[in-house]
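The other protein chains are all here in position, but one chain of the complex has been omitted.
Here is subunit A:
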Amino acid sequence: MSVIQEISRSKQNVSPRRKGDGRWALFFLAPWFVGLALITAGPMGASLYLSFTDYDLLSPAQWVGLENYTRMFDDPRFLNSLAVTFTYVFVSVPLQLAAALGLALLLDKGMRGLALYRSVYYLPSLLGGSVAIAILWRQIFGADGLVNQVLALFGVQGQGWVSHPDYALGTLMALNVWTFGAPMVIFLAGLRQIPQMYYEAASIDGASRFRQFRSITLPLLTPIIFFNLVLQLIEAFQSFTRAFVVSGGNGGPSDSTLLYTLYLYLKGFGSLDMGYASAMAWFLLLIIGGMTVVNFLASKYWVFYDD
């Protein structure tokens, strides 16, 4: 069903059929092979190499060994952007998934208007990554923005949320939580796959609704929770547009919204420190990869596979 299950099961993908469609395979895969070599794998190797060099696009790359990597950990802006990103990811993703799961549970199977609710809650996920929504966010949480106008109705004097270092990142997290619709749709699909007879059997045994949730729904949903968690974490680490637009492209105020990829962009394409940007990219891959591996290892202890 999902990419993740597919990866863990890819050993089984042998289809018993005649051998030797080699030439045809070459024909069908030709575009993909070229893309893999020139657009993906080649540049990957090249950026690994560049990460050990000093490179500014104009003059040839100079080998500097591990200097970019050691520089990263002496760079207060880098360390700050790392902290900002971790805060953003590990606060907003759990909240987003909690909202997604909560709403999915409220939207019972076969309830009236399910499709409509699902659409309404899903819409922000489709729009949330756009520049237009980031612009909207910047106004809403601005000094004269919608939020403060509403607060004023209750006699509360708000402040410029996006221009205050303590709150600016919070507005970006709010935007991430706002896009809970996509994981919610995945939860809904997962809930639908739980056989109704489990609940019937449990009711006959006199299990309460809460007990049914704890002993049936939650365990059977853990693979989906896991899947959503892995996916949303990977995605959140790469958030860029909202930080760029809300901060006006510099990660401000006081670097409080300097997400990792924004700093990478500023280094690589702002100050043309492309060796450093490549090292940052590889370190990002390391973080995301490491986190995903840890997730998979930890999943043994809490994810329940029925089959």
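Note that a contact is a pair of C-beta atoms (placed from the backbone, for glycine too) under 8 Å apart; a residue touches a chain by one contact, two chains touch by 3 or more; residues count from 1.
Quick note on the criterion: contacts and distances are computed from a predicted model.
A single chain of the complex does not appear, and UniProt lists its protein name as "Sugar ABC transporter permease", one of "Sugar ABC transporter permease", "Type 1 periplasmic binding fold superfamily protein", "M48 family metalloprotease" or "NADH-quinone oxidoreductase subunit J".
Only one residue from A:Met72, A:Ala207 or A:Ile234 touches the chain missing from this view: A:Ile234. What subunit A contributes to its contact with the hidden chain is residues 1-4, 6-7, 10-11, 13-15, 17-22, 24-32, 34-36, 38-40, 42-44, 46-47, 50, 57, 103, 106-107, 112-113, 117-127, 129-133, 135-140, 142, 144, 146, 149-150, 153, 178-179, 182, 185-186, 188-189, 227-228, 231, 234-235, 237-238, 240-241, 244-245, 248-249, 261, 264-265, 268-269, 274, 277-278, 280-282, 284-285, 288, 292.
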